[in-house]
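In what follows, a single structure is set out as structure tokens and then discussed.
Just one protein chain is left out here, and the rest sit where they should.
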Amino acid sequence: MELADYLLHDEPFYRPVGNEVHLYEVAYAARMPVMLKGPTGVGKTRFIEHMAWRLKRPLVTVACHEDMTASDLVGRYLLDSAGTAWHDGPLAVAVRHGAICYLDEIVEARQDTTVVIHPLADDRRVLPIEKRNELVRAHPDFHLVISYNPGYQSVLKDLKESTKQRFGAIDFNYPAAEVEAEIVAHESGVDMAVAERLVRAGQRSRNLRGHGLEEGASTRMLIHAGRLIARGVSADEAFEMAVILPITDDPDIRSALREAVAALS
Amino acid sequence: MELADYLLHDEPFYRPVGNEVHLYEVAYAARMPVMLKGPTGVGKTRFIEHMAWRLKRPLVTVACHEDMTASDLVGRYLLDSAGTAWHDGPLAVAVRHGAICYLDEIVEARQDTTVVIHPLADDRRVLPIEKRNELVRAHPDFHLVISYNPGYQSVLKDLKESTKQRFGAIDFNYPAAEVEAEIVAHESGVDMAVAERLVRAGQRSRNLRGHGLEEGASTRMLIHAGRLIARGVSADEAFEMAVILPITDDPDIRSALREAVAALS
Amino acid sequence: MELADYLLHDEPFYRPVGNEVHLYEVAYAARMPVMLKGPTGVGKTRFIEHMAWRLKRPLVTVACHEDMTASDLVGRYLLDSAGTAWHDGPLAVAVRHGAICYLDEIVEARQDTTVVIHPLADDRRVLPIEKRNELVRAHPDFHLVISYNPGYQSVLKDLKESTKQRFGAIDFNYPAAEVEAEIVAHESGVDMAVAERLVRAGQRSRNLRGHGLEEGASTRMLIHAGRLIARGVSADEAFEMAVILPITDDPDIRSALREAVAALS
Amino acid sequence: MELADYLLHDEPFYRPVGNEVHLYEVAYAARMPVMLKGPTGVGKTRFIEHMAWRLKRPLVTVACHEDMTASDLVGRYLLDSAGTAWHDGPLAVAVRHGAICYLDEIVEARQDTTVVIHPLADDRRVLPIEKRNELVRAHPDFHLVISYNPGYQSVLKDLKESTKQRFGAIDFNYPAAEVEAEIVAHESGVDMAVAERLVRAGQRSRNLRGHGLEEGASTRMLIHAGRLIARGVSADEAFEMAVILPITDDPDIRSALREAVAALS
Amino acid sequence: MELADYLLHDEPFYRPVGNEVHLYEVAYAARMPVMLKGPTGVGKTRFIEHMAWRLKRPLVTVACHEDMTASDLVGRYLLDSAGTAWHDGPLAVAVRHGAICYLDEIVEARQDTTVVIHPLADDRRVLPIEKRNELVRAHPDFHLVISYNPGYQSVLKDLKESTKQRFGAIDFNYPAAEVEAEIVAHESGVDMAVAERLVRAGQRSRNLRGHGLEEGASTRMLIHAGRLIARGVSADEAFEMAVILPITDDPDIRSALREAVAALS
Partner (left out) sequence: MELADYLLHDEPFYRPVGNEVHLYEVAYAARMPVMLKGPTGVGKTRFIEHMAWRLKRPLVTVACHEDMTASDLVGRYLLDSAGTAWHDGPLAVAVRHGAICYLDEIVEARQDTTVVIHPLADDRRVLPIEKRNELVRAHPDFHLVISYNPGYQSVLKDLKESTKQRFGAIDFNYPAAEVEAEIVAHESGVDMAVAERLVRAGQRSRNLRGHGLEEGASTRMLIHAGRLIARGVSADEAFEMAVILPITDDPDIRSALREAVAALS
């Protein structure tokens, strides 16, 4: 099987926060395209890895960006010794071989990328490869998943209505404190007391969102801090390096964050 | 026949809402180019599939986008072992072999794409392939169809008058409630009572259009909700996943939609 | 002769409205470049086809657009088995073989396209092909014709003075009512009474120009309506499909147009 | 000699209006680059053709435009059966073989085009071909000439100071009435009385410059009118076709121009 | 080993100003991606060279810029005699062979560049090479480091939150006076008295930041001045050439800087 590299052999750690696992399974059974909505660093990518492992399907992930073209997804002709030969892009590979195709932050891509998935995202389930005059019917196991961060969209850069309406959606957000601490402890190797303190500090940073911070500390950042602590860095230094310095350059916000952490000790 | 892949063998389900089938047949008989106008998700694509099946013509569909060039439609030279060889694009294929060519959301394309169809969309019915100095006369069965969503156009992005005036137009809109329920029931597998409740919820969402919602729930979204219900998801969860979460990120609009649905139970 | 495909064998129907045929013949005799000015759908393209047929010259038509480059007109090197070979573009073909070259809506093209015709449009009558360091002297029968829609130009997109001053101009406009009815009857197959009613309806739509309509119904649209009527569609439905729906999405303008037509019955 | 095609064998008609022929000869003797300044259609191109003929040098003319790149002037690698081979562009050809290189409306070109001429336009007289790491020393007879229309420049599009300062300049303008009539008569074949009337009409149009007209009738346009008259078109129709219709779409300006001509009869 | 050229054989001089060496070592042990933040010329590049030497890892440095594409980092197909062959870009080379990859001023790059590092900068540690449908798992020694100058960012050009949150950060700033003098003396060859005077002059220039100067003199500029002095240039001339003239064109600021230096003699 061509996609063996894309099968996940070990269960990716994922701590459910609601019925998202069940809803995804039903959507997959109906082959309804799915949109994962939520801020950065709350586990959308980990979730889809977990689901691909549960469903035993290869997972083809594409990080979208504003210079990505339809050809980057669908494929292109490349020169070889016999002239040109067609090479499927990652989307075409997933469509032919029945993988889950995860388009991360699709809203960043140019419109040709979003339009190219339309005939795959309705009952037709076909991928027209216009450069080859080929109409690829999707493998029965193919599933289309996209992610979308509502905080990032602007008037100029949003999904078209005709794209949004093709997807069922699952919301993601920061997990409840005890769940998040469990995740931080599991992933970083610190004990629960340290993890809980990191989570409380993270929550305080999230309260500053909109008051000078574009976003608060994500779960990923708290795990980073935990990993530094687990290697002997002091809690203050670890929070400084993993959260405060990356997240803002504003001296006042930095002070506010430091005080918030200090008050927790 | 080169276009066998593009023939529809099974009748695509289409529930007429007026005399659109007859008008299309007359326009096809006169080979008058046709423009399908209406919002997303009301069945324009399904309609043209249905007509292609009725008329037993292959259907070549092209999803237009802002990075599409005339070459993507007409064709290009590709390198092979003997140098370059010409490969017809989807429009040229349809023109030569007598297919219906459906350019979906043509207003998204760059102007060179719309201009390239002008000589095909008047009495000349020719496609000049300038890169080959070839003038292709259209196959007698060739028919040109475009779609157009009036809600999307802006001053910057609209069809030119000289394009619009080449097409007869058919309007599409949300079907009447009983018709829409019939469609939802047929496509999703829920019974009529559930389908009617979904349609009433959908209509309420459409009343919010312009009051925070760019567009209301399309028929396609109601079918999505029906399919989740048919697989055992509760009606509230299904409407949440298939309609509310994809359509808006605004907490107030989401609440309004939830109340509208709850009031229907 | 290489341009046999571009010769018109049957007389294209053209109903003169003034002395435009004579003026064109004199300009052709003097090899003075000609600009056809007027709104869309009044017969500029048909006129030049008619003149090409009268003068027994091949006609090379190029629909200009904003992505067209000088190379699209002049030619380019293409790879073949022996490396690269030069392929003349449509303008170079017309220049070498003495065709009439008709550049439709040249104002849409990028400036390099308009500049490339300058040395062809004065007494030099040469086409410099810089990529080949070749200076092609025009065939004695070559004639350069462009079209120009005065309603479309903006400050940003207009012909340069140095281009305009190279052309003699012929104005086109909607024909007088009786002439237009004759044209509609001839082209669509309806009788004169129906044609006259269509023309009166068309004239009313033209009065709405500037009051919500960008342009009124062109002669071409009236012919479309006639063709639908000739195939059994009712006059109201035909005018709706061929004129009202394509020309505007505004419900008030649509009502005004419908009333204007109804008042004529 | 490679540039034989670019030698002018017949004297191009040029009627001097001042000491421009002498000044050009001195500048050529000093190999000082020359800029021809003036509005469109007053004979800048004809002047440089005349000078090339007088000096018996081949003339390479390049019409500049905003999509022209340095490579279009200098040259590029083209594929042939043995891989790639270098092909000189028109500027490189002129530099190597000692032609006069006339860059028409250089201000239209992108900056890389103007920068590429800098080392040719000072005492170095070299053309660096960076793609070949070659430094071409100019042939002793090479001369660089550019044209420049002061009316066209804007803040965004003007020659850089460092370009302007490399050129001596010669001003061109509409010739005095008797000289212009002589030119019109010579070039169009009408007698002096008709030519004088055309010139007076042209002068009136020039008075409207800035009052609705971007530019008045050029000498070229008056010659056009004369040629139509010489073929039997009436003076009014000829002025209408050759001057009024091309130069403006404004009905009031058109009336003013017609009255100006009528008053002359 | 393919990256032998990229190993540093001699210890690069680096004078620590805090615990940055230790923090980097912990982050490297955890393979946590690191962001070096601070103004230009304070030693970020020297620091990473020093760390690469300490850790005995090859260092692949890429200076990012706004025309850099993902292909410049990841690789591309190049033609050779057998058709096309894949050539890894510098990031892919570092990923496969376990180098430290230092992306200098990544914020200058286009978004596709920043997005391409996302799957390398979280627990997946993979580089998807979409053009080859290859998923490269990072060598265990691979480490990702970026630099970021907080003073340069604007609303239009900043790292995305989803990028920032993947990195631990280390702050860099101008060193304390005695440390900086030590560095200047060591690098330029002047004695400590001269170095201290240069550092005091540099500090005064930094006080003008925001009062007409975008940035003050960096340590690098003071070293430049020192090197001129060590070769016999007077202190005033050296400071003029190495600091004042490059940093500003404003005569008043230049005077203020000169006075500041003079007052120190």
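Just so it is clear, A, B, C, D and E label the chains in written order, and each chain counts residues from 1 on its own.
One rule holds in what follows: a residue touches a chain if its C-beta (ideal position, glycine included) is under 8 Å from a C-beta of that chain, and two chains touch if they have at least 3 such contacts.
This one's a predicted model, so the numbers in the text were calculated from it and none came from an experiment.
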Q.
Considering all chains of the complex, which shown ones does the missing chain contact?
A. D, E
(Q) One chain is left out of this view; which of D:Glu11, D:Glu130, D:Glu178 or D:Glu259 touches it in the full complex? (A) D:Glu130
Q) Looking at the whole complex, which of E:Val21, E:Leu135 or E:Met241 touches the chain that is not displayed? A) E:Met241
Q.
Given that one chain is not shown, which residue among E:Arg200, E:Arg220 or E:Arg258 touches it?
A. E:Arg220
Q: Please pick, from D:Val116, D:Val194, D:Ala238 or D:Ala260, the residue that touches the omitted chain in the full complex.
A: D:Val116
Q | Residue ranges of chain E at the interface with the undisplayed chain | A | 5-6, 39-41, 45, 61-68, 72, 78-82, 87-90, 93, 104-105, 108, 149, 152, 214-215, 217-218, 220-221, 224, 227-228, 231-233, 237, 241-242, 245-247, 249
Q) So that we can see where the missing chain sits, which residues of chain D does it touch? A) 19, 23, 26-27, 29-30, 32, 35, 37, 69-70, 77, 79, 82-84, 110-112, 114-116, 118-119, 122-124, 128, 130-131, 133, 135, 150, 153, 160-162, 164-171
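One rule holds in what follows: only the chains that are shown with their structure count from here on.
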Q. Without chain A in the mix, what are the joined groups of chains?
A. B, C, D | E
Q. Degrees of rotation, nearest 5, to put the Cα trace of chain C on chain D?
A. 60
(Q) Centroid of chain D to centroid of chain E, CA atoms only: how many Å? (A) 52
Q) From the C-alpha centre of chain B to that of chain C, how far is it in Å? A) 30
Q: Scan chain C for residues touching two or more other chains and write them down.
A: 79, 82
Q) What pattern do the touching chains form: line, ring, star, complete or other? A) line
